[in-house]
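Just passing along the structure, written as structure tokens.
Here the complex is missing one protein chain, while the rest keep their positions.
Residue numbering begins at 1 within each chain, and the chains themselves are lettered A and B in the order written.
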Amino acid sequence: MRKFTTIAASTLSSAVLLGGASAWAEDLTLCWAAWDPANALVELSKEYEAQSGNTMHFEFVPWPNFADRMLNELNSGGKLCDLLIGDSQWIGGGAENGHYVKLNDFFDANSISMDDFAPATVYAYSTWPKGTPNYYALPAMGDANGWFYRKDWFERDDIKAAYKEATGQDLREPQSQKELLQIAQFFQGRDIDGQTRYGAAIFTERGSEGITMGATGALYAWGFKYENTPGEYDMAGAVNSPEAVEALEFYKEFYKTATPPGYTDSYMEQGLDAFKSGQVAMAMNWFAFFPGLYQDPDVGGDKIGFFVNPPQNVAASTLGGQGISVVSYSEHQDAALDYIKWFAQPDVQAKWWSLGGYSCHNSVLNDPGFKDSQPFAADFLEAMGGVQDFWQEPVYAELLLAMQKRLHDYVVADVGTAQEALDLLIEDWTETFEDEGKL
Amino acid sequence: MSGYSITEPSRRQKWVAGTLVVLYALITIMPLIWIITTGFKSPVDSISYPPKVLFEPSLEGYVNLFTTRTRVSPEQLAQLPPPKRWYEEIVRNRDMVIAGPSRYGERFMNSVIIGFGSTFLSVFLGTLAAYAFSRFKVPLKDDLLFFILSTRMMPPIAVAIPIFLMFRKLGLSDTHLGMILLYTAVNISLAVWLLKGFIDEIPREYEEAALIDGYTRFQAFYKVVLPQAATGIASTAIFCLIFAWNEYAFAVLLTSGTAQTAPPFIPTIIGVGGQDWPAVAAGATLFLLPVMIFTIFLRKHLLRGITFGAVRK
Partner (left out) sequence: MARRIRGLSDRAIAWIFVAPTIFLLLAVNIFPLIWTIRLSFTDFKANRNREVEWIGLQNYQRILTDSDIWITMQATAHFLFWTIFFQVLIGFTLAWLINRKFKGNDLWTTIIVLPMMLSPAVVGNFWTFLYQPQIGLFNYVVAFFSGVDPSSFEMIGSVKLAPWAIVIVDTWMWTPFVMLICLAGLRSIPDYIYEAAAIDRASKWRQFWTITIPMVLPFLMLAVLFRGIENFKMFDLVVQLTGGGPGSTTELTSINLKREAFEKWRTGYASAYAIILFVTVFGLASIYVKALNKVKER
């Protein structure tokens, strides 16, 4: 009991000491993926270090290993991370298995309101069970899968003419998935400036989540749903609907006819590589990389353009992004909460955006100047308006691995048909939900 | 025997055999040479087509291996004071600045601590047990072989399932101690087996004589037997060390940061925008080189140990 009161008291005192240096300095470790925004966060956090006297350490894990290693860390009750910027799908497991500290009381005590954050991001990154006011994270980094292209090529008269001749249409930012494929196929194998170019770099990675994140871009656009009735886990007819089958066949055709050779296991890094080295005309990737791409000395600036995942039957994008959580095994929970409190401030959020992090704070997003602050800012708002996420169930990893396997088997390894792949996927998922007692 | 021997191969035979073996050896070390040379290439040279055999050596891979860097705009770069050190200059040439040290040094040190710790423990305990097995009637003596074989038959992933749960309960996950104990347990049966062979070869008469001279069994053990077994102990130690040094499956499953060793870390070295192969190669070189040097200089003991360990079973 006594220990509890001291903890409560210290939480309170660190809350009282807002802004000023805390009475004691602590070492905090924040875990995240190793990518551009993580570097921006290091930069941003310097201010926090100066203000609080706490020292920040960072453990950044490359994306292909991120989920694997961090979930292992959480499941082993590890104390490595005090703060974790974990993927959106982890929230169910994080909450139900007690990995994350529930933040409601802390939010109330420090008058942090979730109404100040974009509703879609709060829903996706913070709540469990979904949509209820039970918060296990603060939205930290909004993200969705989007596209970028070589604007300089799209604007060249000879290429425009060739495209017109080949397809009878004008070359423009694609307005539908099918137009996207048509443009990619047009560029596939084309000689530009004496080099062979290819259509687009898409996600095909097998090991973590790559091909699922890529293919759902097409699936969602065709109107794919996980369940007929939300919350009922009735997947037959939804997961393997004719639209879903068509979308998956589309993704395979895209992979076979419009991507560079050798991209059989490619995710973020490989996609960026292909684009930066001038191999491809277009590429899908997370918005998180767009600030870095825009600054790129070779393909950035005037040479690059951005667009939201094109609709087919509906407008939809695959959700990325993360919330920041306090790990329940941490021995520095107060300091970790203190960091979140600092991070939630509107001016810190504004700086976060200016450094290249996608703030989810309304004061940033609703700012009249936001849309023009970056060439991709308006696209980001549009994409976030139509995001859909994978299952966020506590068993999400099992569900994801099944989908990775079925998609990669079908798309890359040529096993079976799209219909069979999705039927098998329903079998896998049904088994998982039965084990969970949800079916 | 200076004359003609019937079993001695002819000169021509030797020449042909020698040529073929050398040819195979050259092919087989190509990948290793490629690792070492790639570490000294610039990123552009490392991915050039056709692969470059001659190139201008660069230390960029090593600089990237030991640092984390952030990209800055040319304007920001121009405002910075001139680079103080040579490695800062290398990084600046890529429009980047050094943000801090990388984790490679820590991971390498973890490998050293866990490798030597577990080696010491397995050789220490192994020598004691091997002596007992060699000289006394001990229960389980005949099951030792079974132990060794059965521990070798379990896939490490399968072993890792209960170990993971056990470590979680005991708070040993991601700790040096946990990994040292685990590697010791994996190594010890082989260590006992190898050492028992070495101790068996030491004539019992030496100890008997010492005992008659008034030594206790304990004294006879460390004053007579240990010095005799020194070579055997050393070569066993090298085996244990190499195993612990190279181990990957347990390390990737049971460590995440604090005690993570180099093998699970090296494959995750990635650059800013694309895999940084020179940095990966630099990391691999530093990690593999000690073992290569060990192998070449201690080849007599090592090669004997490999066959000895396997053939005696």
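Quick note on the criterion: a residue touches a chain if its C-beta (ideal position, glycine included) is under 8 Å from a C-beta of that chain, and two chains touch if they have at least 3 such contacts.
The shown structure was predicted, so the numbers you read here are calculated from the model rather than taken from an experiment.
In the entire assembly, the chain absent from the figure touches the shown chains A, B. Among B:Val21, B:Ala209 or B:Ala230, only B:Val21 touches the chain left out of the display. The omitted chain makes contact with just one of the residues B:Val72, B:Ala99, B:Ile113 or B:Leu211: B:Leu211. Check B:Met109, B:Leu128, B:Leu177 or B:Ala234 against the missing chain and you find that the one touching it is B:Leu128. In the full complex, chain B contacts the hidden chain through residues 6-9, 13-15, 17-18, 20-22, 24-25, 28-32, 34-35, 38, 47-51, 125-126, 128-129, 131-133, 135-138, 140, 147, 149-166, 168, 181-182, 184-186, 188-189, 192, 211-212, 214, 216-219, 221, 242, 245-246, 248-249, 252-253, 262-264, 266-267, 277, 280-281, 284, 287-288, 291-292, 294-296, 299-300, 302-303, 306-307, 310-311, 313.
For chain A, the list of residues touching the undisplayed chain reads 68, 71-72, 74-75, 93, 96-98, 206-207, 261-265, 394-395, 397-398, 401, 405, 408-410, 412-415, 435.
In this text, only the chains that are shown with their structure count from here on.
Touching chain A in their complex are the following residues of chain B: 70-71, 73-74, 95, 99, 164, 167-168, 171, 173-174, 253-254, 256-258, 268, 270, 272-275. Of all residues in chain A, only 34, 36, 39, 42-43, 59, 61-62, 64-65, 69-70, 72-73, 75-78, 80, 269-270, 272-273, 276, 292, 295-297 touch chain B in the complex they form.
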